[in-house]
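The structure under discussion appears below in the form of C-alpha coordinates.
A single protein chain has been removed from this complex, and every other one stays in its place.
Right after this comes subunit A.
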Amino acid sequence: MNAPDRYERFVVPEGIKKVSYERDTKIMNAASFTIEREDHTIGNIVRMQLHRDENVLFAGYKLPHPLQYKIIVRIHTTVQSSPMQAYNQAINDLDKELDHLRNAFEAEVARHSRDY
(Lines give C-alpha, C1' and ligand atoms only; values in the text may rest on other atoms or scores of the structure.)
Protein backbone atom coordinates (compact mmCIF):
# COMPACT_ATOMS: atom_id res chain seq x y z
CA MET A 1 0.00 0.00 0.00
CA ASN A 2 2.83 2.42 0.80
CA ALA A 3 5.13 0.98 -1.84
CA PRO A 4 6.89 3.69 -3.83
CA ASP A 5 5.78 4.04 -7.45
CA ARG A 6 7.82 1.95 -9.86
CA TYR A 7 8.57 4.93 -12.09
CA GLU A 8 10.53 6.56 -9.27
CA ARG A 9 13.45 4.47 -10.44
CA PHE A 10 13.79 6.32 -13.73
CA VAL A 11 11.78 9.57 -13.64
CA VAL A 12 13.64 12.57 -12.21
CA PRO A 13 11.35 14.22 -9.60
CA GLU A 14 10.32 17.82 -10.20
CA GLY A 15 12.70 20.39 -8.78
CA ILE A 16 15.72 18.06 -8.84
CA LYS A 17 18.53 18.55 -11.33
CA LYS A 18 19.50 15.62 -13.57
CA VAL A 19 23.20 16.40 -13.20
CA SER A 20 24.75 18.39 -10.41
CA TYR A 21 28.38 19.30 -10.11
CA GLU A 22 30.51 19.81 -7.05
CA ARG A 23 34.15 20.80 -6.95
CA ASP A 24 36.51 19.17 -4.55
CA THR A 25 37.46 21.71 -1.88
CA LYS A 26 40.95 20.33 -1.29
CA ILE A 27 42.21 19.06 -4.63
CA MET A 28 42.70 21.17 -7.76
CA ASN A 29 40.89 19.90 -10.84
CA ALA A 30 38.87 17.32 -8.99
CA ALA A 31 35.08 17.20 -8.90
CA SER A 32 32.05 14.98 -8.42
CA PHE A 33 29.08 14.77 -10.74
CA THR A 34 25.86 13.47 -9.23
CA ILE A 35 23.61 12.03 -11.93
CA GLU A 36 20.01 11.41 -10.89
CA ARG A 37 18.08 8.32 -12.06
CA GLU A 38 20.99 6.66 -13.83
CA ASP A 39 22.87 3.44 -13.08
CA HIS A 40 25.74 1.25 -14.27
CA THR A 41 24.66 1.62 -17.91
CA ILE A 42 25.74 5.27 -18.03
CA GLY A 43 28.22 5.16 -15.14
CA ASN A 44 30.42 2.48 -16.62
CA ILE A 45 30.64 3.77 -20.20
CA VAL A 46 31.40 7.30 -19.00
CA ARG A 47 34.07 6.03 -16.63
CA MET A 48 35.74 3.86 -19.27
CA GLN A 49 35.67 6.67 -21.82
CA LEU A 50 37.26 9.02 -19.28
CA HIS A 51 40.07 6.49 -18.80
CA ARG A 52 40.97 6.95 -22.46
CA ASP A 53 41.65 10.66 -21.82
CA GLU A 54 45.33 11.12 -20.99
CA ASN A 55 44.58 14.26 -18.96
CA VAL A 56 42.34 12.29 -16.62
CA LEU A 57 44.27 11.19 -13.55
CA PHE A 58 41.31 9.51 -11.90
CA ALA A 59 37.81 8.62 -13.01
CA GLY A 60 35.41 6.43 -11.11
CA TYR A 61 31.72 6.06 -10.45
CA LYS A 62 29.63 4.58 -7.68
CA LEU A 63 26.04 3.64 -7.12
CA PRO A 64 25.84 4.63 -3.45
CA HIS A 65 22.85 2.41 -2.61
CA PRO A 66 20.54 0.25 -4.73
CA LEU A 67 17.50 2.14 -3.43
CA GLN A 68 18.97 5.59 -4.14
CA TYR A 69 18.51 5.96 -7.85
CA LYS A 70 21.60 8.00 -8.62
CA ILE A 71 25.26 7.61 -9.45
CA ILE A 72 28.27 9.71 -8.51
CA VAL A 73 31.05 10.16 -11.05
CA ARG A 74 34.31 11.47 -9.67
CA ILE A 75 36.96 12.96 -11.96
CA HIS A 76 40.45 14.28 -11.27
CA THR A 77 42.42 15.78 -14.17
CA THR A 78 45.76 17.40 -14.86
CA VAL A 79 46.01 21.20 -15.15
CA GLN A 80 45.80 20.82 -18.93
CA SER A 81 42.15 19.93 -18.58
CA SER A 82 39.29 20.17 -16.07
CA PRO A 83 36.74 17.69 -14.78
CA MET A 84 34.01 19.50 -16.66
CA GLN A 85 35.95 19.51 -19.91
CA ALA A 86 36.84 15.84 -19.57
CA TYR A 87 33.24 14.96 -18.75
CA ASN A 88 31.88 16.84 -21.76
CA GLN A 89 34.52 15.35 -24.02
CA ALA A 90 33.71 11.82 -22.82
CA ILE A 91 30.01 12.29 -23.56
CA ASN A 92 30.72 13.80 -26.99
CA ASP A 93 33.03 10.94 -27.89
CA LEU A 94 30.54 8.30 -26.75
CA ASP A 95 27.81 10.05 -28.68
CA LYS A 96 29.89 10.02 -31.86
CA GLU A 97 30.87 6.40 -31.29
CA LEU A 98 27.19 5.49 -31.14
CA ASP A 99 26.50 7.47 -34.35
CA HIS A 100 29.20 5.45 -36.04
CA LEU A 101 27.86 2.22 -34.54
CA ARG A 102 24.35 2.95 -35.77
CA ASN A 103 25.54 3.58 -39.34
CA ALA A 104 27.72 0.48 -39.29
CA PHE A 105 24.85 -1.67 -38.04
CA GLU A 106 22.36 -0.27 -40.53
CA ALA A 107 24.81 -0.89 -43.39
CA GLU A 108 25.23 -4.48 -42.23
CA VAL A 109 21.45 -5.01 -41.98
CA ALA A 110 21.07 -3.65 -45.53
CA ARG A 111 23.90 -5.84 -46.81
CA HIS A 112 22.42 -8.89 -45.12
CA SER A 113 18.88 -8.33 -46.38
CA ARG A 114 20.28 -7.96 -49.91
CA ASP A 115 22.54 -11.00 -49.83
CA TYR A 116 20.19 -13.52 -48.29
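FYI, contacts are C-beta pairs under 8 Å (C-beta built on N, C-alpha and C of every residue); 3 or more make two chains touch, one makes a residue touch a chain; residues count from 1.
Just so it is clear, contacts and distances are computed from a predicted model.
Chemist: Considering the UniProt annotation of the chain absent from this complex, which name among "HTH TFE/IIEalpha-type domain-containing protein", "Piso0_001256 protein", "DNA primase large subunit" or "DNA-directed RNA polymerase RpoA/D/Rpb3-type domain-containing protein" applies?
Modeler: "DNA-directed RNA polymerase RpoA/D/Rpb3-type domain-containing protein"
Chemist: Spell out, residue by residue, where the missing chain touches subunit A.
Modeler: Residues 6-7, 9-11, 17-21, 23, 28-29, 33, 35, 38, 40-42, 44-49, 52-53, 55, 79, 81-82, 84-102, 104-109, 111-113, 116 of subunit A touch the chain absent from view.
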